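For this depiction, one protein chain was excluded, whereas all remaining protein chains were kept in their positions.
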Amino acid sequence: MLKIAVLGCGRIGRMHAENIAAHPRSTLAGVFDVHRPSAEDVGKNLGVRVFDSAEAVFSSKDIEAVLIATSTPTHADFIERAVAAGKPILCEKPIDLSLARVQQCAETIGMTKVPIMLGFVRRFDPGHRAARDAVRAGDIGDLHQVVITSRDPGMPPAGYAEVSGGIFRDMTIHDFDMARFMLDEEVTEVSAIGSRLVDPALMQRLNDYDTVTVVLKTASGKQCIINNSRQAVYGYDQRLEALGTKGMVVSENRRPNMTTFHHADSTGKGAPLLNFFIDRYAEAFMAEIGAFVDAIEAGKPPEVGFDDGHRALILAEASIKSAAENRTVKTNEIG
Amino acid sequence: MLKIAVLGCGRIGRMHAENIAAHPRSTLAGVFDVHRPSAEDVGKNLGVRVFDSAEAVFSSKDIEAVLIATSTPTHADFIERAVAAGKPILCEKPIDLSLARVQQCAETIGMTKVPIMLGFVRRFDPGHRAARDAVRAGDIGDLHQVVITSRDPGMPPAGYAEVSGGIFRDMTIHDFDMARFMLDEEVTEVSAIGSRLVDPALMQRLNDYDTVTVVLKTASGKQCIINNSRQAVYGYDQRLEALGTKGMVVSENRRPNMTTFHHADSTGKGAPLLNFFIDRYAEAFMAEIGAFVDAIEAGKPPEVGFDDGHRALILAEASIKSAAENRTVKTNEIG
Amino acid sequence: MLKIAVLGCGRIGRMHAENIAAHPRSTLAGVFDVHRPSAEDVGKNLGVRVFDSAEAVFSSKDIEAVLIATSTPTHADFIERAVAAGKPILCEKPIDLSLARVQQCAETIGMTKVPIMLGFVRRFDPGHRAARDAVRAGDIGDLHQVVITSRDPGMPPAGYAEVSGGIFRDMTIHDFDMARFMLDEEVTEVSAIGSRLVDPALMQRLNDYDTVTVVLKTASGKQCIINNSRQAVYGYDQRLEALGTKGMVVSENRRPNMTTFHHADSTGKGAPLLNFFIDRYAEAFMAEIGAFVDAIEAGKPPEVGFDDGHRALILAEASIKSAAENRTVKTNEIG
Partner (left out) sequence: MLKIAVLGCGRIGRMHAENIAAHPRSTLAGVFDVHRPSAEDVGKNLGVRVFDSAEAVFSSKDIEAVLIATSTPTHADFIERAVAAGKPILCEKPIDLSLARVQQCAETIGMTKVPIMLGFVRRFDPGHRAARDAVRAGDIGDLHQVVITSRDPGMPPAGYAEVSGGIFRDMTIHDFDMARFMLDEEVTEVSAIGSRLVDPALMQRLNDYDTVTVVLKTASGKQCIINNSRQAVYGYDQRLEALGTKGMVVSENRRPNMTTFHHADSTGKGAPLLNFFIDRYAEAFMAEIGAFVDAIEAGKPPEVGFDDGHRALILAEASIKSAAENRTVKTNEIG
């Protein structure tokens, strides 16, 4: 039973705390939030200790590992402090919105052996993982093309767009990691285009996009297409497919049930897709905790680490540059 | 090129005439209908001879085979006359509504070597046939259960129910043949129930049902469930599945296209099913002509013959008796 | 938070204990098992009290309700004792294998106001419930036919068949309840047939069947077809469909993920169905706890009660009689 403390008791931290408490091989050993009432609420519900400060968590002998689910600007600091305290880390993505800060953090933690896992949760989705495993096992032969469809049900809450770092750093970042997960070869070229179609006025003001397409290419010529939209009214659209010399594997969308309706004017009508990322990836969030515990217990590096967070951010930077300059950007121009 | 004449130029005869004309190995060599304008219309459209009488067809040296698509009460007569004339026959189902007449016809034609094929068209549907072929090839191991769902889009035209012989002889007859096609072992026991739900007043008046379930059993214990309704507003519902020791095969419904719609309130919405039996089984009707030509040219008995029509009618009679007497009826009580 | 004790710490009792512990509105307040090490194991894992006897549970002031997951022959006794103790009950199906014992139990508990809920878990499956809700809401118009496909992945463990009471009382019992759930009108006639195809020798010895079809009919003529097999190698096959005057609703099977494979010889290949009933109905088991808590907290009778268990057993008895006598059995011949 790995004793884990959760830093950050917002929506996602609270979910992680519940998962840690429910997981058969982890124990929720404490929570912390700068907004103390949030931490107290979680602590009371789950019957665990509420820490007064992050420092108290890092210095506690009762805490064997930490899950960082605080606001993005604090991630790199907390990673550095947890590394200094020798506590294994599961940190929500992204490491930071600034590539420079990520690189500085990388230098600070250096060659540390403290395990650091990044919360790219989609890697742990049973469907996506089955697709990846099939590709690795040679089931579709040599991989040629990956297509990732990733669309949010709707625009994020007001105010979020201002601090998110833009669609490529905030939303596509998950797809960049998924692309790397599927391709199993580093991306060398990035072509991105962006449009302002869902909320043109806001996007114009923020110099951001709400509808983007990114095409990635590896040195050997493998292609990955990512298409994103901030608005898919039919639900949280999360699909991927991989084409190879021997076939194709597809991870399809998920509905809350498998019930279909058949009427005089239509057949096969089902429920909208699972709408909320915490529902859609519920199994994945729980499996992520398991993978973290596995890595710590086995003394092996976590499957998705600091470097994966760094590389995904490089792809985001390359996309921003590509969309701005209307050209293909090589990743070695960035990082 | 087999020269075939079509007797009966109603809706289904007309369709057969067009298929024979279009089939690469058959020629439409003439048409006949007691209602001469119908025959003339088809003859003109397809550029073929219009015969004055059925007798003229049977005695014509230009006619190598006949397709009988006249009204049901004439089928047995025409079969007898075509056999006497030595013309191979493709006859629409049923042979006759009266089991006695069918047995008399069987005696009349005796051990004739003139090929007789019954128009149980569903055997030639690519989906159903792929299912049957898989079963025969051992793909699902030993067969245990067959489920046939067969529902008409809506009640037949006014007047039809009065002369159809009732739902078991008119509609379920196709499913009885499909059951025999799939089971590959004769049915020995029949349990049927009927309800009056779609048009209770009419069904009451005719002592018929519009909603029936029939359960068939073979000597070895294989089961086949047939469910019929006169009304499926979502289209012509034609499915079958077969369960065996090594798996299941399912022949699903068909829509006119594979387009689906995804909105805020539903996903996966497609078009209603193909509604009209001639559209649903268009490929099957054409394949049926091919199978008939194949059998004649190869000098082999057609895959579905007079005896199959006879046995399907026995199952209809057993169902009528079972529903009336609320008990399982053994087929050897009937024929 | 409703304080619930679990009686019986076998596979299903253990699962219920975990669900009660995890449910946000219930607390696991203790466990009991005649085989004390089983209870201790669960007690230790979940950190709860282990009771020495069922009586200690019933007399404890700390226990507000009980979940009975002991062996079938003890259910009726425990129901009677819990009623006497005034503890609300959630009891696994069946009440008893003997209809006489169920009737005696009904008399014993009389007009008690202690809430009794029967564990017909499939009613709480999101897919099946969405289908039922649609029917009740008039979405498919007047209901005509229900088809329930319910097949186990494989034969139960050796020894189980000897004590299960036979396929109709043990396996079809769930489908009888589902039929009643969907039909919303009592069944008046039952026609059943059974075959021995999966394990003929065992079935012969036990005078039982492994492959059955049951057709139910209500007074108004609504039909329900149930098909069961003890062996579906492709997984736990749990489907239902309902046909009405305005359409059809179908609750389809569930796979562990939505990943499909496409190769030179086939397309659309997915994983086998969820194989184990606890996985297939995981959400339903949790929702069942919620429904129990809801009923107790609201002071309303549970949605599925003692009488539902009684009536399902009557349908099982009628099926046994129908299969033995090769005739339709009226339910008023039984209970």
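For clarity, chains are labelled A, B and C in written order, and residue numbers in each chain start from 1.
The criterion applied here is as follows: a residue touches a chain if its C-beta (ideal position, glycine included) is under 8 Å from a C-beta of that chain, and two chains touch if they have at least 3 such contacts.
On a predicted model such as this, the values are computed, not experimentally measured, just so you know.
Asker: Among B:249, B:293, B:312 or B:329, which one touches the chain that has been omitted from the display?
Answerer: B:249
Asker: Which listed residue, A:23, A:128, A:222 or A:254, touches the chain dropped from view?
Answerer: Counting the whole complex, the residue in contact with the absent chain is A:222.
Asker: From the list C:218, C:260 or C:328, pick the residue that touches the absent chain.
Answerer: C:260
Asker: In the whole complex, not just what's shown, which of B:139, B:199 or B:303 touches the removed chain?
Answerer: B:139
Asker: Looking beyond the chains shown, say which of B:22, B:84 or B:163 touches the absent one.
Answerer: B:22
Asker: Which residue numbers on chain B touch the omitted chain?
Answerer: Interface with the chain not displayed, on the chain B side: 22, 126-128, 130-131, 134, 139-140, 246-254, 256-264, 271.
Asker: Where does chain C touch the missing chain, residue by residue?
Answerer: For chain C, the residues touching the absent chain are 233-235, 253, 255, 260-273.
Asker: Applying the definition given at the start, please give the residues of chain A touching the unseen chain.
Answerer: Counting over the whole complex, chain A touches the hidden chain at residues 142, 144-145, 147, 149, 151, 189, 191, 193, 195-198, 211, 213, 215, 217, 220-223, 225, 227, 229, 231-234, 237, 243, 245-248, 326-328.
Heads up, the rule we're going with is that only the chains that are shown with their structure count from here on.
Asker: Please identify the chain lying most centrally, where each chain is represented by the average of its Cα atoms.
Answerer: Of all chains shown, the one whose C-alpha centre lies nearest the global C-alpha mean is C.
Asker: Take the average of all CA coordinates in chain B, do the same for chain C, and state the distance between these two points in whole angstrom.
Answerer: It comes to 41 Å between the two C-alpha centres.
Asker: Would you please write down the residue numbers of chain B that are in contact with two or more other chains?
Answerer: As it turns out, chain B has residues touching two or more other chains at 233-234.
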